[in-house]
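Of the protein chains in this complex, one is absent; all others appear in place.
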Amino acid sequence: MIAPELSVSQWFNTARPLDLALLRGRVVFIHTFQLLCPGCVLRGIPQAQRVERIFAGTDLQVIGLHTVFEHHAAMTPVTLKAFIHEYNLTAPVGVDQAGGDGPVPMTMQRYGLQGTPSSVLIGRDGRILHRAFGVEDDILVGARIAQALAAPVAMSDDEAAASGAAGCADGVCPV
Amino acid sequence: MIAPELSVSQWFNTARPLDLALLRGRVVFIHTFQLLCPGCVLRGIPQAQRVERIFAGTDLQVIGLHTVFEHHAAMTPVTLKAFIHEYNLTAPVGVDQAGGDGPVPMTMQRYGLQGTPSSVLIGRDGRILHRAFGVEDDILVGARIAQALAAPVAMSDDEAAASGAAGCADGVCPV
Amino acid sequence: MIAPELSVSQWFNTARPLDLALLRGRVVFIHTFQLLCPGCVLRGIPQAQRVERIFAGTDLQVIGLHTVFEHHAAMTPVTLKAFIHEYNLTAPVGVDQAGGDGPVPMTMQRYGLQGTPSSVLIGRDGRILHRAFGVEDDILVGARIAQALAAPVAMSDDEAAASGAAGCADGVCPV
Partner (left out) sequence: MIAPELSVSQWFNTARPLDLALLRGRVVFIHTFQLLCPGCVLRGIPQAQRVERIFAGTDLQVIGLHTVFEHHAAMTPVTLKAFIHEYNLTAPVGVDQAGGDGPVPMTMQRYGLQGTPSSVLIGRDGRILHRAFGVEDDILVGARIAQALAAPVAMSDDEAAASGAAGCADGVCPV
């Protein structure tokens, strides 16, 4: 199953919006959280920070997603911005787009996530490799990401072109 | 030094405002925090919760004080209320009154606290026994509180009357 | 109940054998362990070391007691000596005297301890204040010791004389 696109109303820690299609060819680790969720603050976010540090030398892209599904007035972007500063989050963080008719935001709905913290691992081919609700063992998380990174990249010409566009991160976007 | 009175703009987890004068005769443990302060969330608040649990059978009064001195717009009472719910804080929590002309709130100024998390231990006689910036060793905290609780209560008639008024907590205030 | 005397076949970290009668007037914290007991190594001993450090400025006496009741051939004094060195134990440690007719050593029998790790807190008057099997919360342990230390010392002349003898620790024993 190809990972659905993210719906994000606001980004932090990135000069331009992230787009899974443009990240095709890279492995992506998304961790979802709410800033008032104890399990996220005590376990999920620290693990994501360890993942970011350990795989800093690879092409893994770590993304935080603020999936607020309760206490909406208490977890606004103003509070999230200060939270990101105080907890020293350095990877890109997106605010999951509020859903039209319910408390659960759109990306969270699309991925069928059960709560926070959750994580999603996406392979080089854009498919969802693993989804988890709760925080899994570090060894297991490290193993799954390494396995995804070790996968050979077999690309058609079109995919290769799209993947090349990921170089945008350097500030330029070659055609 | 007699502990200065608290200036609190809003209370949570208590039917009526707390007043140090009315708590005279009891030992009081105040822990100060900001809801976006990592050291508070990871260490200070959990310790205060352990203190509350361990000394539940004594007349120790635990009080949380939300001393916001930065990111004011990010840590409003609306967010604090949800924080208290999510982190399952059960002791009374007061919002330290914003200072008139600076970012540091009034009680925090009065007690000369250096930041968050901090703690203040007040003896049965209303005097400050100990102030600490940062989270101290559990054994030490337990020892200090026990020592304060073990202190004999020597009261003048006036003090005895004031102390008796602490029974207000049950909903009535005998003269 | 007056704490029964210790039966120790060998002492480490002390120039002369310890004797509860000579420690009368001081508070004593005994932690019992077996060097191959995981709960002792991971939790009991580190707690005893924290107790020793936190109460270094008081007259609390910390004593370790090696109460081997299984795998006797595996936990000899030779191994205990290296263990004490590697884990950096600095308080006096005694080897509980092997029992005559069973695997449980004599002091452990006398105190009715259920296993390792256990702890025993003895008051200034020589009475057992608390016995615990397993490792209790640090705050609680700190509180109990502080409470014991806060107890007034009421001594008869005989007791005062015995207590004075505790000065033996400095290498001399005044009459």
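Per-chain numbering from 1; labels A, B and C assigned in written order.
Note that contacts are C-beta pairs under 8 Å (C-beta built on N, C-alpha and C of every residue); 3 or more make two chains touch, one makes a residue touch a chain.
Bear in mind the structure is a predicted one, so any value in this text is a computation, not a measurement.
Although it is not drawn here, the omitted chain touches the following shown chains in the complete assembly: A, C. Of C:21, C:42 or C:151, it is C:42 that touches the chain left out of the display.
Contact between chain A and the absent chain runs through residues 50-51, 54-55, 137-147, 149-150. Listed for chain C, the residues touching the missing chain in the whole complex are 36-38, 41-42, 71, 73-75, 78-79, 81-83, 85-87.
Definition applied: only the chains that are shown with their structure count from here on.
Ranked by how far their CA centres sit from the centre of chain C, the chains are topped by A. When chain A is laid over chain B using CA atoms, the rotation angle comes to 180 degrees (nearest 5).
Counting the residue numbers used at the interface between chain B and chain C, over half appear in both copies, so the two copies meet with largely the same residues. The interface carrying the most C-beta pairs in contact is the one between chains B-C. The centroid of the Cα atoms in chain A and the matching centroid in chain B are 39 Å apart. Taking each chain's centre as the average of its CA atoms, chain B and chain C sit 37 Å apart. Of all residues in chain C, none touches two or more other chains.
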